[in-house]
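Removed from the display is one protein chain of the complex; every other protein chain stays in position.
Chains here go by letter, A and B, matching the order in which they are written, and residues are numbered from 1 within each.
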Amino acid sequence: MRMQMRSQWSIAAALVAVAICAAGFNGSNPARAAEMVTLNLYISGDTNIFDLWKKALLPAFTKRYPQYKANMVELLHGNGSDGIYDKILAAKRAARTVDVDLWETEPGFLDQGITDGLWVKLSEKLVPNIAKVPVHTLEAADYYGLPYRGSSVVIGYNSQFVKNPPSTFDDLVAWIKANPGKFTYCDPNTCGSGQAFVTAAIYRYTSPDKFASKAYDVKEEAAWGPGWKLLKDLQPAMYNNGFHPNGNVAVLQLLAQQNIWMASVWSDMGLDWYSRGQLPKTMKFMQITPPLMGDDSRVMVPAGSAHLEGALTLINWLLTPEAQTMIIDVVAGYPGIDWKYMPESVRQKFKDVAKPFAPWPNPKYLADIKRLWHEQVVGGAP
Amino acid sequence: MGLALVLPPRLVLIFLIILPAITAVVETLRPPGGSGFALTNYAHILGNRILRSDIRFSIVVTVVSVAVTFSLSYPLALYLRFNTGRLPALLAVLFTIPLFVPVVIASFAMITFLVNHGMVSTILYRLGIERFPALVYNATGIVVTEVWTTIPFAVLILGAGLQAIDDALIDSARDVGAGALRTFVSIILPLNATPTLITLTLLFIGIFGSFTIPYLVGGNAPQMLGVTMTNYLTQYLRRTESVTIAVIAFIIAAAVGAIYVASVGRRERQNL
Partner (left out) sequence: MSLSAAPAAAGGAPWYWAIGGLRRALGLGAFLALAAFILGPLLTLLVWAFAGAWLFPNLLPEFSLKWWYYVLGNADVDKAIRMSFLSAPIATLFSAVICIPAAYAFARLEFPGRRVLLLSFLCANAFPKIGLYVSIATLFYHLNLMDTFAGVVLIQVVNTILFMIWIPTGTFRGINRNLEEAARDVGAGPLRTFFHITLPIAVPGLIVAALFAFLAAFDEAQGTLIVGTPNHITMPVMMYTLVLSYAQPVGAVFSVLLSLPSLVFLLLAQRYLRAGYLAAGYSL
């Protein structure tokens, strides 16, 4: 899958190209219309994301910009990401260009790369469509990573049995108690949707931002006490007297088999299953207030990219409503741009889930949440 | 010459089993943030109510699984020893099947089979039985799956032991009028004692230390120690606690293992 031809562009030429792009940029590409340029994309993720790029985004992009070809390298679940990072770093140290033009990967590499000065700092000048992206998501990565799509944990429910779905977290808790055995969430060790529900209970009594930054202080975890109590009280009302299956899929399976009527699920997984006929036709999804956690997927452009202009063209195109609609259609993801820029029909279809999401706790807190959940919530009577 | 030949696997054994085990034990004897030796880590683990409950749970589930496997396997082994024909031949193929199924698959298959609204539950539902007990994602599921995967092993070893019992002994017992039960208790059981002990101890150690089955088929809490120590290592990012739990598991298994070694040693001496 490696590209055969290597380009010989120097950084200077790339910067000049960028300047030209920035000046006359709205999709056309006068300066390099004659040469075919092959862009190298490295995408880390799951098969559905690879399909999104290979089958939807890239064909549409190359059709819109025929002077570009795209070569995509798949890193399933991030396998091989270390090697890519090292490659980019080594190229920077040697003051050479690197044949990585775009990289979608885990946040850890984004952060590390910022420290090492590896990424292009994005701005409206370089990427005009960035104006459509909500500012706080750009600021979260200091404008180095572009959040082009997202996914959120939402509440999935079977409307055949649930006539009046709850709209707030407190309503949800009340519903669970009123309908014992019909709700569950997966073990937070094994899935994000379970972590989202558990964290929502914790966030009910304390501020999410305290735990989302890099700081870590074990003493802060005392604030989680009320959350644990809430979850423990809910245990008898959970499916099977407090059983939490392993993995996102197990919960979807329970919904599909009508063992439960409502659960916290990832929006893209839920909608994907629904579209494949794996869930009953009466399934619906919605976001509660305050919203459950979610995640942005970001792409970075290495500053030493050999085809900087092409890379910036690509990510600018990624932010068009046309590309963003594909994200919704193909992987049921959230758009990276603000919902208000999406076509009306799309906004109507997703009005129940189209809300912002809560931030994720940092890895150290998350590890403790998992451990304490096992001790405080499912660990038996104190 | 003999020593030279056994050296390569011996080295592998030392490098891959003994060395890590010793390193692990040494690491756990160092108190957190300090130097020297102390049992702080062990006190920490054993003082944790949840972990104590996990230890108890592991022992109970293991004992029950061993008991069930044993009570199913011995009659099966006896039946195969003393019967010939088409049915026994079929049975002989049947019981070996789980031996060839990877444990991951066995666990997954058992879940699809026994979960509520799974195969068995759906069949019963169609027959009018709507209520179905929770058979997976709890201790029951673990026991059933462990039994499923360990039956062939138990039948093979018990069967091998039974094979070694001379037919003449059985015949002479019957000739003096002993019934089936009496023959079993007085002749077969004692002669098959060593393989029986080997089976029981190996079953215990294998099930006690299992991970895949409790991970996929077990509930949230309490958990078998295999799952607990893996969680501490990979999810909670607490390596020292993880290794301490591993050493505690070693010690419990070693107590049972001592019985195994003693009985094998006795048999070795018989063979040499």
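Just so it is clear, a residue touches a chain if its C-beta (ideal position, glycine included) is under 8 Å from a C-beta of that chain, and two chains touch if they have at least 3 such contacts.
Small disclaimer: the values here were computed from a predicted structure and weren't measured.
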Please work out which displayed chains the absent chain touches and list them by label. A, B
Return the single residue from A:V153, A:A250, A:V265 or A:A332 that touches the missing chain. A:A250
Suppose we count only contacts with the excluded chain; which residues of chain B make the list? 1-3, 5-10, 12-13, 16-17, 19-21, 23-24, 27, 76, 79, 82-84, 87, 90-98, 100-110, 112-114, 117-120, 122-123, 125-126, 148, 151, 156-157, 159-161, 163-164, 167, 170-171, 174, 177-183, 195, 202, 205, 208-212, 215-216, 225-226, 229-230, 233-234, 239, 242-243, 245-247, 249-250, 253-254, 256-258, 260-261, 264-265, 267-269, 271-272
Provide the residue numbers of chain A that touch the chain removed from this figure. 47, 50, 74, 76-80, 190-191, 246-250, 253, 256-258, 273, 276-278, 280
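In this text, only the chains that are shown with their structure count from here on.
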At what distance in angstrom does the C-alpha mean of chain B lie from that of chain A? 42
Within their complex, state which residues of chain B touch chain A. 48-50, 53, 116-117, 134, 137-138, 215-216, 219-223, 231-232, 235-238
The residues of chain A that touch chain B in their complex are 187, 189, 240, 242-246, 257-259, 363-364, 367-368, 370-371, 374-375, 378-380, 382
